[in-house]
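The complex appears here without one of its protein chains, the remainder shown in place.
Naming follows writing order (A, B and C), and every chain is counted from residue 1.
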Amino acid sequence: MTACKQVDLKTLARELLATGKVEVFIGYQVATQPLMAAPLIIHTALGASHAQQASNPDAERDLARKVDALIFDDRCEMNLVNYLHKFKDRKVAIVVKGCDSRSVVGLLQEKQVDRKKLIIIGAPCRGIIDRRQAGSEIYTACRECPVHNPVIADYVIGAPVPQPETPELSPEVEALRKLPAEQRWERFHKEMSKCILCYACRNLCPACYCKTCFADASKPKWVGRTDDPSDAMMFHLQRLMHLGGRCTGCGACVRGCPMQVDLRLYNDHLRSHVKQEYGFMAGMDEVAQPPLAMYGTDDCNEFIR
Amino acid sequence: MITLSINGVKVQAESGASVLGIARANGVWIPSLCHHDSLSDYGACRLCLVEIIGRGGRRKVTTSCTLPAAEGLEVVTESERLTRLRRLVMELILASCPQSPAVLELAEKMGVKSGRLETNPANDCILCGLCVRACREISQAEAISFGNRGVERKVTTPFGELSHRCVLCGACVFVCPTGSRLLNLAKIAGEEPRALLSRFDAELTSTGAISRPFPQAVPNVPAINPLACLKLNRDACGLCEKICEAKAICYQDADRLRKLDVGAIIAAPGFEPFVPDHDYGQGYTTNPDVVTSMEFERMLSASGPFGGHVVRPSDGRAPRRIAFLQCVGSRDVSCRNGYCSSVCCMYAVKEAIIAKEHQSKVEPTIFVMDIRAFGKDFDKFVERAKSEYGIVFKYSRVADVVRDEKTGENEVVFTDESGRLQRERFDLVILSVGLEPSADMRRLARALGVNMNAFGFIWTEPLRPLATSRAGLFAAGAATGPKDIPETVIQASAAACEAARLLAPARNTLVTAKTYPPERNIAGEPVRVGVFICHCGINIAGVVDVPFVKDYAATLPGVAYADHNLYTCSQDTQKLIKQCIEEHRLNRVVVASCSPRTHEALFQETMRESGLNPHLFVMANIRDQCSWVHQRDPQGATEKAQDLVRMAVAMARLAAPLKSVALPVTPTALVMGGGLSGMTAALAIADQGFKVCLVEKDKELGGNLRKLQKTLDGQDLQALLSATIGRVRNHSNIQSHVGAALREIKGFVGNYESALSDGAVFKHGAIVVATGALEYQPKEYGFGQHKNIITQLELGRRLEQGLKNEPSSVVMIQCVGSREEPRLYCSRVCCSKAVQNAIRLKALYPRADVHVLYRDMRTYGLREPYYADARDQGVLFTRFDLSARPEVTWNGKGGAPTVSVKDPILGQTMTLEPDLLVLSTGMIADSEANDALAKQLKVPLNQDGFFLEAHVKLRPVEFATDGIYVAGLAHAPKSADESTAQALAAASRACVLLSRRELEAHGTIGDVDAERCVACGLCEKICAFGAITLEVQRIGRSDRLLAKINPALCKGCGACSASCRCGAITLRGFTDEQIMAEISAL
Amino acid sequence: MTREIRIIPLTEMPAFVGALMQGRKVLAPTRNDDGLCVFAWLTAPEQADWTCEIPRVPPKQALLPRTEVLFRYHREKGKETVSPPPPPEPQVVLGLHPCDVQAIKVFDTVFSAEPSPDQPYLERRAMTTLIGRGFSEDGPSTPERLRRPSPLVFCRELGIDPMDNRDCDAFLVPLAASRMALEIMTDKGTALKPAYERFPPAVAEDRAAIAEARKLSQARITPPLDMAAIQRNLETIFNSDLWNRIHEPCVGCGACAFLCPTCHCFDIQEETQGLDGARVRVWDTCQFDLFTRHASGHNPRTSQKERSRQRIMHKFSYGVGRFHIPFCVGCGRCIAACPAHNDVRQILKEIHDLPRKS
Partner (left out) sequence: MNEQHSEWQPRILAFLCNWCSYAGADLAGVSRLQYPPNVRIVRVPCSGRVNPGYILKALQEGVDGVLVSGCHPGDCHYLTGNYHARRKFRLLKELLDFVGVEDGRVQFAWVSAAEGAKFAQVMAEVTEKVRALGPNRRLAKKIGNPKSQ
């Protein structure tokens, strides 16, 4: 991350919205449930021009109230980058943690956001409280996160935080890799059997932005909707393939899953494969070529007869 | 046809046919040893006994092979009585022939064990007479017959003497049911038959009198060898004609003389590999473990005689140490081949690598004089061979290969670099044989009226490398001298270019176009599939139950009609298919027969003739994938055929008509670069009647050619330069833009629009990239710091005028800036240049010492004699290793440079003090300019910054992106004549495009669904042909960035579709839906 | 006539559940390997977990399975044969929170509505026995973790009493000294006699304790949300700006609907393999774009805004309008499961507080 201005979140939001530099501000607010933050999406008054808005005291008060509700702390788990797809042609400011910032880079690489219309507010982060652990621990993904400070930002809120040493590969994945195939299958089957195909993982993932997901396509029909575990497997295996070399490991899919399916195991495995094989980390460098858009004549050939 | 009953089952048969044959055809097994489908029967072995039920139920036993079928005949093939009788017969046969595996197998199947009778182990003939019948009926030789009587009866020649009537055809041996040892051609004819050897397999395998020349022959049909055929030579046999159900055999076909009126002739008769004879030494004719590289090539091939396993011919064991001996029949005046064969070094390295890949324990050593890896990127390949595969190169001359008959080991005797005689043992020795003019080259040259060179290759003009001594007659390829594949391909295109120059006015004058009925619009029609299942004579029906598959096909959803045909590809069936399409309103057709690779086009033609889009046709391959490969499993093959037909029908139901798109072509070429290549290409294109826009970045034309004086063979390059510039300037079709650069380019194949920096804007259809390269400016060896250290180019220039002072000593250092990091490539021309200047020096100053310090002298091809000449003139050549490169120093300001280098023969450092130190500097790519142009044209560069062609061997002058071609130094370092050839080749390829009024984009292309595309750009990156770009497009009322596929550039590989996460791209003709339907149908 | 009540010590519950499992499938709250409460089909009596309040997965799968084969077919030689699925087996849903019981009432209302009552549902329903369970924060035997009910459950605001035993065939009430009282409510309940007859009947003290707990629970019912006002407001705000705001954080997944005990939308799909196939009914949700997309490609609910609105409208307006019953029971599952932390209570409050347009 290049050095950029350290600012106060609310002051910045107020200014960006007031000057019309952005039309939409995406940040966090306190959620109705304990230990949680919910997204807060603030608009300059819809459809109203800047001048009109200033003349509308109601709207102004509403805006001020919302800006005041903005927070950033260790409850802010959601990866807000996913919301950028909703405001594609608008001028947007967004609060991103280190992990989330990689999603922004990914989207820039895939031409899904217009950098000129985007203001990135970096939020250095020491990790998010794992609410399932009753607030005593940060999420595993955060413990293993290699980018506590955003990799791209126009402004930052707060000083950079120290980057702890992180394992090359999650110990849990490493342990799973060592198990015999039979037991790996049992684990996979167990995870997949939990899935209810609500697609929260997909809908929360910033890298999942197809207009029509293969899972929703009917010609041809790739994925069924039954409770036969093979349907969940087809969905997740194909989605994992689509995320190969693209998943930044933000953990949105795992945190958002209502059934606590541990997709991280599989995404982590592929991510470490891609890093090991092609030296590539998704979302770190906007101009880097994604590994699946390229090939090497000396790529591994051992698995082919 | 009559009807008879076999075991109570009514079967139809030809009247008079043998009951044995009918039973077998109907799946009823009857034992027999003396029957052969191609020979008459006479009931010799008595095993095929059956019962006939006569009037009143009386049963009569008879041999079925001699029993003619008759109306109402009732035959029983299994009964207690028959079993008893047959067993008895078998017991007798077994007693007379106790050891034949075939007989023992049959006996076991019949439940007969030997025992009761006395046996004669020496005998293995059951006197069935098949051999006698074969000799009479097939060979019509009557060399053998039965002799003697009773227990003395045997098969023999008349009077037991050697027969002069035997033709050594071996039919007797082939048909013998017991594989009798008594049947010995040596005893019949007095000589052993010689196998017909397969030329393709380097005579390592034998072949038949009818065979396919090689697996990928075009056309891929068998041919009769007229030298071996009994029918053609003796009017005997004729078996093939009887067996071929397609009636394809025609003995009357013979060579015919035809007269053609042509405007130009291209001779490309190729070469022959050198055959080391007995006098050549190295034991090829006597030592089984010395093989030629051609033989080794076949041995390595997965489709070769050993299935790709490397084995020693002498004992069939896997060799560990293998030696390649280079320059066999090359660079060797003793066999009058004083030239270098150019390709042997690289193929030896390739063969060594493949051998190593097949068997990692193999340790290859290559004995070389020089490693001549002068081609594009060849040195990298050699380096990989050394570092990754551990292949050892030994600089040496091999004297002989000596075989130790006891151990089977072979000793390679050679002199090493220091001149000492050495010996090393190897399991297998490969002679890297060179290239020679073909044996009848002299006859051909005489017939054509063209001159040959000293080595018997066709002579061509030094600076017009395709032109022979006779106008209008061109020669290409290895016929004019040894060449690697890319050079050959370049020459072929270049020769076509030279011919096309002459023929351009006659273009399109002898063409007739075929017309088709208008295409039926099937939109809205319910799917009606017609399925035609082919018997292919017995090729399919002999294994697959075709009528059953046909009945099955009729029940499949969407199938409106199903039929089976003897030959679905026959003309009659095409008519029938057309009728069926008409009658049954079919709108999809499935043919289940052979490979779409060979027959799809034929059926698609039928579709078009019936007014249906050819893409509404799908094939199921039930021959190559079923009957031919599952001959022993008719049920499995039939089930598989059902599945394949079901999958094909599922595919066909979703088939949609595909339209091809016609795009206009602007008949103008843009040639980038005004050097020798650019100008040559421009002239060649302009001469064919097309406009050319020639763009040169410098203020004047000529490029690197301006710096060159003479070629190795003394041709005046400056004369060539001025002549060429003159022609370019005066050519009405060429517009030159000097001092100009390409500012912007838009469009695609056939339809470009370019803007130049001088303001010119024009449309064009093709682009030739001939932007040249730069001379390397060395930093090594004190260049630029001492006035007596100059480059080879500078020396050439000075020699033209004569040196100011007579030198007493000149040292040349080769490979300056080439063949080492960061430029791990050979600049190809420097060795020849050094030899040229050295000879010139020696001619001007005979007393001067001329020393060339080199790593490998790469005077390839016909340049080699000049290297020999230089040595004869007293030029001294000293090899150095990259690890011990020469060192250059000098004292103070005025001192002469001192060169010290290790002399490999003396093993000591040698110090030279030349008057002139000449550095042979290589060529480098103009990386910056190339990079910029490559980005503009969206074509790739290799890692050294040279333009990367579509295929390094087979498509050396074109890019993967259609419409863009490359020539000259922009592609890789090369000599002036090679640049000329490549320029002509590029022009030729460009003219193929420009001569079309329009391009037809085929139907099987990618298709973007705007509703799904998110413009992530993955497809654009993956497409190898530059066919996909992201463009803002109007969709409904909004402008959106979307992937766009250019139908003219798309090749239909579908990589984009398989990579598109959003499913926004599909490949017409192979849509996701179609492929998934096939998967689901299984 | 006094209702039959039996007293089952918690330690004896596995025996009771085991007896229920004789000849019946039993769906009950369980904890999965992740410690998450879910309704699941028991394979062993010990799996039933009495520390669960509102399991993440609702009990609706008992009556509307996630995947239900309607019939199977087979194609051969161009002809199809169709075979019906096996008839439903007797089943017990155990440990239902009264709001889940209310949800089943919603199901019953919808699936039996004329003119097209849903036969597969009704057949399955007829074979189903419901055993509810009361939750009382005041009961002396209430485990510590259930003393403070989930802050997300708001059934009392909708007028549903977590001690309400109506519409159940039997009902469990926690009692002091680690015991459960089993109230037998209906004939279906009585039919469970072989399972409960070995347990002692309740004595007067027990009955008094139950009555006391009910009374305390009744007293805790907060003034119910003014559902009528909400419905009235909803009728006027179809085109309101409010929806623009509400849908924005929503990511459009189906978690809320799939885990909602009253959501009952389904899709019919073909599952084929070679020549065999089945027509199946699977859960679907109005939150998916595909739910309303026509074959032509046209979609009347183009964006998440329309889809979010549909969900609120259906729950609080359309259901009430047609069946006089809200399609929300206040279980709070959607709040817990929402990955964007949307809270339906807040939305209801906003709608409720809208200034009335005259």
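Going forward, a contact is a pair of C-beta atoms (placed from the backbone, for glycine too) under 8 Å apart; a residue touches a chain by one contact, two chains touch by 3 or more.
These numbers come from a predicted model, not from an experiment.
Taking every chain of the complex into account, the omitted one touches A, B, C. The residue from B:K394, B:K640, B:H851 or B:R879 that touches the chain not shown here is B:K640. When the omitted chain is restored, the residue from B:T119, B:N233, B:Q625 or B:S995 that touches it is B:Q625.
The hidden chain makes contact, of the residues A:I119, A:L237 or A:A288, with A:L237. Within the complete assembly, residues 176-177, 181-189, 214, 222, 224, 226, 228, 230-231, 233-234, 237-238, 240-241, 244-245, 266, 269-270, 273-274, 277, 291-292, 294-297, 299-301, 303-305 of chain A touch the chain that is not shown. Not every partner is drawn; the one left out touches chain B at residues 212, 215-216, 220, 301-303, 307-308, 595-598, 621, 623-626, 628-633, 636-637, 639-640, 643-644, 647, 950-951, 960, 1004, 1022, 1024-1025, 1051-1055, 1057-1059, 1067, 1070, 1072, 1075-1076, 1078-1080, 1082. Remark: the residues of chain C touching the chain excluded from display are 67, 69, 72, 271-274, 276-278, 280.
Basically, only the chains that are shown with their structure count from here on.
Rounded to whole angstrom units, the spacing between the C-alpha centres of chain A and chain C is 32.
Counting partner chains per residue, chain A has no residue touching two or more of them.
Residues of chain C found to touch two or more other chains are absent.
In the complex of the two chains, the chain C residues touching chain A come out as 32-34, 36, 56-57, 65-67, 151-152, 241, 244, 248-249, 251-255, 257-259, 267, 269, 271, 280, 282-285, 288-290, 335-337, 339-343, 345-346. By the touch criterion stated above, chain B contacts chain A in their complex at residues 1011-1018, 1021-1022, 1030, 1041, 1059, 1061-1064, 1072-1073, 1076-1077. Listed in rising order, the residues of chain A touching chain B in the complex are 110-112, 209-212, 214, 217, 219-222, 242, 289-290, 292-294.
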